[in-house]
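All protein chains but one are shown at their positions in the complex.
The block that comes next holds chain A.
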Amino acid sequence: MPKGKNNLFVEPDCEHNGQEKKGCARPRPGDVSRGCPCAGSLTALMPIADAAHLVHGTAACLESGWGKFGERNDFGHLSGYGFSTQLDDRDMAMGGENKLLQSIGYIAANYTPPAIFVYATCITVLSMEDLDSICQEAEEIWGIPVIPVHSPGFSGSSGNMGRRLAGEALMDRVIGKGAPQQDKPAEFDINLIGEYHGKEEGRSIEALLAKAGIRVLATITEESHFAEVSCAHLAKVNMVVCSRSMITLARKMKDKYAIPYFEGSFYGEREIRFTMRQIGFHFGNPDLDKRLHRYIRKEEERLRVELAPVRKALKGKTVVLYTDGMESWTYLTMLQELGIKIAAIGTNRNAQEDMSRIRERLHEGTAIINDCGDNQILQIYRERKADLMIVSGRNEFVPLKERIPFLSIARNRHISYAGYAGVRNFAEDLLETLEQPVWVTSGKRAPWEG
């Protein structure tokens, strides 16, 4: 492992950093396709919705990160746009540098974005294009930031690597560049760095913090404006939300701007309480502390009353999770708080951090299966006589085709599970899913099947 100054495999703030580095793992073939770093960078940065995002590669490179959910349309005039140089075989042979420069020009002239992010891909790295100098040239010509993101598909085996590389691009080229806006001084400004589930959750988290008197300055990797992200260095505290993929960014901001950071999540009462207390601790303001305390108590009390009937109905139910990444641990606390037994967790593409976070949150008696096959999870579901399967991503077809009751916590859902309202939503979704008559009717035999 090279000891270069910018080695993303070395992260002093990561608990696994002391372990021996494995180097390049040989890819395993099969049905588990891990994420693409380029797609990871795209999903992390595309939410900067007023900037243009130009993928410099062949047609499919943009496909993996754009247009999947088709729902972003009210956040900046370039929200939901995808730009691609769509290299053809001639470009691949002769180089696409000129085309890239022209493309940047086209975007600058027709869309006047505050910045353009340019994404390297497998193809452009192989043809050894000098992305940095083209971006610099473009910047000089059109006078807007043109930011290269170096995360070709083969640079790693997960979207996480892409998110980290996106973080690098932000640290180097975006954060700290923005001038403070006059109407924006506030006492309790924080940044949210990390991931959650789309628009709805972003809004509910911001609303929750606002009630406690805390303002979110920039949401990094979620919907934001370029100007907000470029001013992120003005925040007092950074919160790393759920995913650790951007911990390097938080650590670098701590080193450079002396902004302390903490990790937390908004799923489940205990996690929210912990998060709020961390915020209180970092601001060190007695007034804020009191406010936070009062707020937590009020909300928890309300939830206790409201959820009593749902809790009663859910008590003793057993679930099996077949989820990947952060979805495999973010909901565990909430499930336990609702009195639900977790019989097993099957995961497939988890990083070490995800595994250790699962273990942190679990009591004994839960089977944790890493590299879990479909049949394995089905078997354990049946053995433990579970009532419900919780799945993410394309895993949803496993219980569906076996007519097993399941709740899909996919990324494109329109309901928020974050915050106190999220606990309510989650509990209701669980209960209503369990009670759906379709689990029985879909197993009914036809009259002629005897």
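Just a few scattered comments:
Keep in mind that, in the parts below, contacts are C-beta pairs under 8 Å (C-beta built on N, C-alpha and C of every residue); 3 or more make two chains touch, one makes a residue touch a chain; residues count from 1.
What we mean here is this: contacts and distances are computed from a predicted model.
Not every chain of the complex appears here, and the one that does not is recorded in UniProt as "Nitrogenase molybdenum-iron protein NifN", selected from "Urea ABC transporter permease subunit UrtC", "Nitrogenase molybdenum-iron protein NifN", "Protein-export membrane protein SecF" or "Cytochrome c".
Residue A:V398 is the one among A:V149, A:V398 or A:L430 that touches the chain missing from this view.
Taking the complete complex into account, A:L378 is the one of A:M46, A:I259, A:I340 or A:L378 that touches the chain left out.
Where chain A meets the chain that is not shown, the touching residues are 24-31, 33-39, 54, 58-65, 67-70, 72-73, 80-92, 99, 102-103, 106-107, 122-123, 126-127, 152-155, 157-158, 374-375, 378, 394, 397-398, 401-403, 442.
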